[in-house]
Structures are given as C-alpha cells and as structure tokens.
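All protein chains but one are shown at their positions in the complex.
Moving on, here comes subunit A:
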Amino acid sequence: MKTKTLVANALVAALYIAVSAVIQPFGFTNVQFRVSEIFNHLVVFNKKFFFGIIFGVFLTNLMFSPMKAYDIIFGVAHSAISLGIIILLAKYIKNYLVLMTANTLVFTFNMFIIAFELKLALGMPFLFTWLTTAAGELVVLAVGIPIMLALNKQVRLDRLI
C-alpha cells in the first residue's frame, strides 16, 4: 500500500467519525440517520477509499455506539459486503450517477444485516426493523448523491489518492 493511500484512508476514517459526532450525534439503533453514511459513496469514485470507510464505521461504533460489539461486527460486515458489491459493479459501470444509485440501493437492501443484528440482540421484529433502518439509510444515501456529485466537481475525488 502506498504511504499516501494509507494516510488518506486514515483521514477519511477520521472525517467519517468527526462528521458523525459533530453534525449529528445520534444515528445508532433502529432509526439510522448517520450523515457520514454519505461517505459510502466515496468508493464509487475510487475503490481505494474502501478501507477508510470501513475504518470509519469500525471506529465510530467502537467509540460512540452503545451497542459496541454488535454494531462493530454487523456494521462492518454490512459496509464491507455492500462496498464489495459496488467495487465489483464499478468494473462494468462507469457512470457515477448510476453507480451511486446502485450503491444507495445495495446499502439500503443490505440493512437486513442490521435488522438481523437488532433481532438477535433485542428480539426486535425483523421485517419492521429492516423497514425502519432501510428507510433511514435510503434517505441519507439518496440525499448524499447530489452532495457527492457537487463535492466531486470541486475536489475531483477520483484523483485524490
């Protein structure tokens, strides 16, 4: 791994946590409105952002989530699987808008992993929890699309690392 890639990913993870904590300090449990989830779109522009996002999720859950162990295991699994799917799709699709829409749908669908976590830990009804968590994720990621496109225009995310 190149030193710059390593350091840049570390800073993406730190940004993920900083934005989670400063912009909106609630986004755990069954209604997930975590603003920094829009960072998941970074992988669309450059697959090298994968580790930064995963670490962001890992450290946020380690330090701020009350459900620690569960949120770490299931949160990281959710992000890793979803990002993996998008990296695969990115080999065939080059349009950012299409990819980000796919990313939004994949992350939203995969919220069943989080719903399963909450069912396991709290015995919450699976379908209801899937719906509520997925709705939150859908909103944040859909809102994230224009934001990331605007950001990309200014900072060219694909060329940063």
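Methods note: contacts are C-beta pairs under 8 Å (C-beta built on N, C-alpha and C of every residue); 3 or more make two chains touch, one makes a residue touch a chain; residues count from 1.
Keep in mind that, in the parts below, contacts and distances are computed from a predicted model.
You can't see one chain of this complex, but its UniProt record names it "Energy-coupling factor transporter transmembrane protein EcfT", from the set "Hydrogenase formation protein HypD", "Formate hydrogenlyase subunit 4", "Butyryl-CoA dehydrogenase" or "Energy-coupling factor transporter transmembrane protein EcfT". When the full complex is taken into account, the listed residue touching the unshown chain is A:L6, out of A:L6, A:A80, A:I93 or A:L138. The chain that is not drawn here is touched, among residues A:V76, A:L89, A:L105 or A:A121, by A:A121.
Taking the complete complex into account, residues 1, 3-4, 6-15, 17-19, 21-23, 26, 28-30, 35, 51-52, 55, 58-59, 62-64, 66-70, 121-125, 143, 146-147, 150-151, 154-155, 157, 160-161 of subunit A touch the chain not shown.
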